[in-house]
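Only one protein chain is missing from this complex, and each of the others stays in its spot.
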């Protein structure tokens, strides 16, 4: 990739390319000729607006000037609109096959199907960062739309902080990574094509979702900084922040799940999580974001953990930025490092250093005094959530250390090591089991304190049932004892049955079952979905890790291989031509007990423009198992090497994630957030819930 | 006061981390260290490219410092490396080749065409010696001292600019 970069003559500067442009052309070429320049111009305007947004409202809030504060919103809208224009013009350049634009030439091809031209916009570094910025400004726009009832100074500060982050990234694009650079003269006849790995439906939605999550935490971060500056971290503040946290977390959950799903079917070896540095980078904010969701609950309900909540909000967004740094700078070798450049790395590092450094300094100077008046006992929701937070933070630190340790050793001249799946699995399994053990107790327990006897009485049945079912599952599945499966199932069932018991109690205490169900809030249902979702994912992980079956075989026409009760027979080999690739195809008939289950068609593709071979797997999905066939190489006798897999319960992984994300959305929809906002609108003078200091 | 220091802790940890990230920017993630450095050259018994009947082993590398180059006729960068290897040999370095996963006639043809910097070529058609050496990308070059200890390893082809670098290593371990 580096080679290709060097071969292409560079434009002196993005601005230079505007001036060099012959603007006197007429006719339809005029349109294509100026589209990238419009994009660049809109980008520059957005940068100016973001610089204003980063300074004026913050100064206004500090000096109490309403007009200056009111500046924030129009700037946020303008920035969003201009970035939209900029992004749209890059998309237009892709759709019009304008290969005079360097970025388009490197990531598209005239033969590329039109829908991939849309997604090719974020197929590489420059476009990805532009999308990142667009989404960031979109979040700023959303804040100004939905939080107009916030106190004016709070809104000004939140948008101001978002403006700072935005300005940093827009500056980054303009200085180091403009996607609008031209290749004039020397425009290629056709583009180098989009990386075939990225020519896929999963990739149409995976990066935007992931970015929505990453960037969504910037809102929470901005709220935390604003609250620290203002010295106001109260219950009202947590109610403003919680919906933003939940929605960002839901997007991130979806993004990660989509990434895992994509890797599963696209990379052709049936793995779904590799503990690759870039995957870890997305897992880090997810883990600390999960901790944040729970600590916000404590801060709202009990007024405790305030500094901790603020710190977690800063951490979560910092980890998003760190992820961006790791991906974009290429300091860590990763299969995902599509665009590596140390000078860009240096810029992002500076951005990361300033943003995180300054916010942690603000935290150190302005963190609120601990409010010491809330007591709680061993068996209380407070204590359980404390344990939850500590475990999640330990998980975060473990992943962070595992990801950066090789880099640190290398920087110290202590040699090169690798840290991968076996290491992370060995630590994550016990930590997750511990987390589940406490998770089962959480929903049933009450704030402040809960008599141990009552807790025991209410959960005894759930515990015994979880144990009994979990122990019998391995026998039911294949008649053999398996301690790992039983342990994983105990953890998952314990979580689920704890929630079920709580639901049951809540309904029973009401006058009638429907009345009891109606009384439950959407936030509560969000919690139920989130916890059950995690349990579903755990079931998927445990089953597929222990019961997956795989055979790598050589198959000739008419030959058959048996795996997991299915018979796979190769019936036909062929060739076909796709829009931008050639493919060898195979037809495999799958039967079970003599009956045809499905016909599978794996392919081995050769993408023409890049000359890159790709394995296109055939999948037969199912709720209880997937069948998975990948083609390898043709062997000397005309038969093919094939990888055949049966993956039990693998869909549960992503189903659980969907459920978790759905839980996050449910919690956002809770009426109580909307009501509170209406109240805040009424009384700006009436600062609610100021703490009474003991 | 202690509390304030405690609150400052995240900042300090971050500063430390940022330092390593900064250092990381100037590191090459594709560089690998050699496991063999400081170890004895692995033992082997193979024929030579020149003579199918000959039998050579690790004692070939005793008594004199040699630069062992792993090459193959199917490797395009090996061709580009040849002028540098010839230059090194002219500067008095004893060069030993390992013809890796190759066919005898193709290997000989390659040398006829691109030059013969090697005093002798160990013929390793199955790549067994290469595996013992941890060869993962041809060409690779090992500096073996008079006692048969591997002192230095260069992965990838030696560019014209790197000849002096290799020469410096040769002089260092002489």
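Going by the order they are written in, the chains are A and B; count residues from 1 in each one.
The criterion applied here is as follows: a contact is a pair of C-beta atoms (placed from the backbone, for glycine too) under 8 Å apart; a residue touches a chain by one contact, two chains touch by 3 or more.
Keep in mind that, in the parts below, contacts and distances are computed from a predicted model.
Candidate names were "Sarcosine oxidase subunit delta", "sn-glycerol 3-phosphate transport system permease protein", "Carbon monoxide dehydrogenase subunit G" or "Cytochrome c-type biogenesis protein", and the UniProt protein name of the unshown chain is "Cytochrome c-type biogenesis protein". Checked against the hidden chain, the listed residues A:409, A:429, A:465 or A:500 yield one contact partner: A:409. When the whole complex is considered, the residue among A:113, A:375 or A:514 that touches the unshown chain is A:375.
Set against the missing chain, the residues A:397, A:464, A:596 or A:624 yield one that touches it, A:397.
Contact with the undisplayed chain is limited, among B:60, B:111 or B:135, to B:135. Although one chain is not drawn, its touching partners on chain A can still be listed: residues 1, 3, 195-197, 266-269, 271, 274, 276-277, 333-335, 337, 372-378, 383, 386-387, 390-391, 393-394, 397-398, 401-402, 405, 409, 414-423, 426-427, 431, 434, 550-554, 575, 582, 584, 604, 606, 610-615, 630-635, 641-643, 678-679, 682-683, 686, 688, 692, 694. Where chain B meets the chain that is not shown, the touching residues are 29-30, 32-36, 76-77, 101, 127, 131-137.
Rule of thumb we're sticking to: only the chains that are shown with their structure count from here on.
Chain A and chain B have Cα centroids separated by 42 Å. Chain A makes touch with chain B in their complex at residues 307, 311, 314-315, 318, 325, 329-333, 342, 345-346, 349, 352-353, 356-357, 360-361, 363-364, 367, 404, 407-408, 410-411, 415-416. Residue ranges on chain B touching chain A, taken from their complex, read 4, 7-8, 10-11, 14-15, 17-18, 20-27, 29-33.
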